[in-house]
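Next up is a structure, given as structure tokens.
The other protein chains are all here in position, but one chain of the complex has been omitted.
The letters A, B and C name the chains in turn, as written, and every chain counts its residues from 1.
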Amino acid sequence: MIINVGPQHPSTHGVLHLVITLNGETVKKVEPHLGYIHRSIEKMCESLSYRQFIYVTSRMDYLSSHINNHGCALCVEKGLQIEIPSRSQVIRVLMDELTRLASHLLWWGALAMDLGAFTPFFYAFREREMINELMEDTCGARLTMNYIVPGGVMMDLHPDFQRKVKEFLKLFQSKIHEYDELVTNNIIFQNRTKGVGFISREDAISFGCTGPTGRGSGLSCDIRKLYPYEIYDQLQFDEIIEQGGDSFARYKVRVREMVQSMRIIEQLIDNIPEGDFQAKTKAVLKLPKGDFYTRVETARGELGVYIVSEGGSTPYRIKFRSPGFSNLSALDHMSRGGKIGDLMATMGTLDLVIPDIDR
Amino acid sequence: MISLEGLKTSTQIWLQNNLGEPWAFMAQSVLVGIAAITLFAVLGLALVYMERKVAALMQIRLGPNRVGPMGILQTSADTLKLVMKEGLTPDGADKFLFNLAPFLVMIAAMLILAPIAFAKNFQIWDLSIGVLYVAAISSVTVIGILMAGWSSNNKYSLLGAMRSAAQIVSYELSAGLSILAIVILTGSLRISDIINSQADGWWIIKGHIPVLIAFIVFLIAVTAETNRAPFDLAEAESELTAGFHTEYSGMKFALFFLAEYINIFIGCAIGATLFFGGWMPFHIGNWEAFNHVMDYIPSSIWFFGKTLFLIFVIMWFRWTFPRLRIDQLLNLEWKYLLPISMINLLIVTFMAIMGWHL
Amino acid sequence: MTKDELKIKLETLREGLSFEEGGEWTTLNLEPEGFKNFAAQIKNDSDLQFDYLFCQTAVDWKTHLSMVYHLSSTVFRHELVIKIKLEKSSPVVDTVCDLWRTAEFHEREAYDLMGIEFLGHPDLRRLFMTPDHEGFPLRKDYEDPINMIKL
Partner (left out) sequence: MFLKEYFKTIYQTIRSLLTGMRLTGYYFTHKKEIITEQYPEARPVIAERFKGEVIMVHNEANEHKCTGCTACELACPNGTIKIVTKNEINAEGKKKKAIDTFVYRLELCTMCNLCVVACPTDAIIMSNNFEHSVFDRREFTKVLNNPGSKIMEGVE
């Protein structure tokens, strides 16, 4: 039996279209059909200047839009060979980690909803809302911030930022046990995710699975640790690696990563150096001829930005290596032989964001 | 004091005096029919409202609060919307079965209403095999669901219907076995006998451990039989969009929706009758004054209070737990609930033979 | 392995490799012929172990096309960039999706948007566009008067 899951389906979280072949309830084959929201961002960027194209990248992985912007800005800075002030570096990292936290929170709620529990979604949104408000205070937007620009950040931090972040951390720490009580320790949840959607370390490398998907299979792939950018090499945090390779391992990686993000924020929030938030840059940015590649760790995995420059004010060719795209390619491998319910659990723990896949 | 019993008796007497025996019976039947349908509508609306409020409060929300005071009229407005919507029938569907299915589900739900004692001496039909009747009719619902799933000509619907059939058929067993435990203790299938046997204390608080186990098994089985989360695999909106009623719209969908809530009500009413003594007030041994105060509360309030409490517990389940997978669902039944309830039944029988329960 | 060591090691695998100077990582220019063998070599060589293909893309240079492979090793953490020059009229290259399975999707994307054909790919179909779409959107000479908005 062949079933079309999507493009409109409650658990694909977007317009992903999966054609699944079933034998009874058992999944035989999963074939993703993409392109429902392909906007050809790569082509669009070819006609935008190096300042302008960053805003488009917010629309790729809209849950970690900030980190997308970060990757692009880093790539442009690498081409221009400019140093950015330490204050803006700290601000960028702070915002990155807040974004990661918000993204993982949303994922946590959405995963529980995929598995049929609605209530966690609202608890997750309560905390995420506070992060969004923090973002709104400083960046002026909640989701597509366009806050990071080549050379630094667009605006200085809001005066209340530090106080509010501390308030948030305090509240978040007092709430984090609820996540364990409601979902992690729940026996139904564990049965639904343990041993489901297994992918071995070798397959994870071969499929290019990164982020929590790769780390859940025991693959060390945290760009923040392996190829530190900004000030990540000066920070104390652990790369979370679980050996399970199943949905529960991926779940645990993300939940434990939230704690690590909190650790990073705690280290930085009292140590924001004074100074400029933006380096002096020319009005029109022109990258030298050549190609530049940067990688950053988004909430979903490794985002690669590949810019080919011909020396003009616009990129000649730009390619985003998005984490969701590679992770999705492993979905078929992971979900074969499972039940339909397992497919939803696997998809939930892969944390697919469809605009990130379609670009 | 107005009680449902008094209302019933005075209506009966009035009708018999004015119309004569055969016509009075006819009039009574019509009145009962109207009362049942009204009860359905009111219950459906009230339970949907209750579900939404319970869900909202557990999810740190307010819930419906715009239409009418506290949003009480919200569900009525929703029903009105559904009534006015077009009832679509898909092209490839088996039209007759497709349109019949919601009514079948509804009628099955209505039939179970007959032996339920809503208050003292207030019962449509106190038949001698009351409990057996309930157990038998409640599995008719599955035919309606299968019919809906099959005739929709939709793969989601078919999968949902098949899941639902497997689920209801298996959970019927442990529900039946846990009901049997009480039947053995009481020694009668008649609902009124079962209630009267609890005059000196409800089964659940008499302190028999097997009864407690039977109650837990029964609660799980009822949750599963009514296709409620965490056993809502037949609908499983994240997997099968809406399961067996994917293709339904308008009033036909509303009937399915209503039937779900009526089934919960009936399941919980049976649970309240068997384990919580139906309309029997709460009595504590020799505390005469306390018992009198309890007696003063109308029996219908006792019944509805207990039923609503059980419904609340089932709603609580729904808004806390994730959904099970289909094989885990069947594992739970065949590996855990069925063996437990069988051994439990054995113990209860032994208890009844030895007379320990009295 | 540093860049220079990597160069020397690669030279032992095949004679007369042309390296591109500059750039962050060792960059290698290759011809499509014999690429598949070379790819298998660098993946399976115990000193190289390029087991992770983290980016695969194509660039349209108007006169010709080129495939760009970004490879990395999860054991030694060294990177290699391979660029393959392809003809504009008939861009054909061997698939690598039996070596790195992530390439399956990336090659479908490159086929869809750039029109590069991969020999031996198990399921070479359009990924984003509809199957009957004409033209390859990411090529520089692609024109779509309806959907492309020029500012």
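Following the convention adopted for this analysis, a contact is a pair of C-beta atoms (placed from the backbone, for glycine too) under 8 Å apart; a residue touches a chain by one contact, two chains touch by 3 or more.
This structure is a prediction, so every number in the text was calculated from the model and none was measured.
Interface note: of B:156, B:244, B:304 or B:321, the residue touching the hidden chain in the full complex is B:321. For the options A:139, A:287 or A:331, the residue in contact with the chain missing from this view is A:139.
Annotation: of A:103, A:119 or A:193, A:119 touches the absent chain (contact as defined above). Per the touch definition above, the residue from B:57, B:83, B:169 or B:199 contacting the chain not shown is B:57.
When the omitted chain is restored, the residue from A:78, A:158 or A:256 that touches it is A:158.
Against the chain not displayed here, subunit A makes contact via residues 48, 51-53, 55-56, 119, 126, 129, 133, 136-141, 144, 146, 149, 154-155, 158, 178, 181-182, 185-188. Of the residues in subunit B, those that touch the hidden partner chain are 54, 57-62, 316-317, 319-321, 336.
The definition used in the following text is that only the chains that are shown with their structure count from here on.
Chain centroids computed from C-alpha atoms place A closest to the centre of all protein C-alpha atoms shown.
A separation of 63 Å divides the Cα centre of subunit B from that of subunit C.
Between subunit A and subunit C, the centres computed from C-alpha atoms are 25 Å apart. In this assembly, the C-alpha centroid of subunit A lies 46 Å from the C-alpha centroid of subunit B. By the touch criterion given at the top, residues 55, 58-61, 155-156, 159, 229-230, 232, 236-241, 319-328 of subunit B touch subunit A in their complex. Within the complex, the subunit C residues that touch subunit A are 22-25, 51-55, 57, 59-60, 68, 70, 74, 77, 81, 100-102, 104-106, 109, 113, 127-130, 137-138, 150-151.
On the subunit A side of its complex with subunit B, the touching residues are 1, 3, 9-11, 25, 112-119, 121-123, 126, 182-183, 186, 188-189, 191-192, 339-342, 344.
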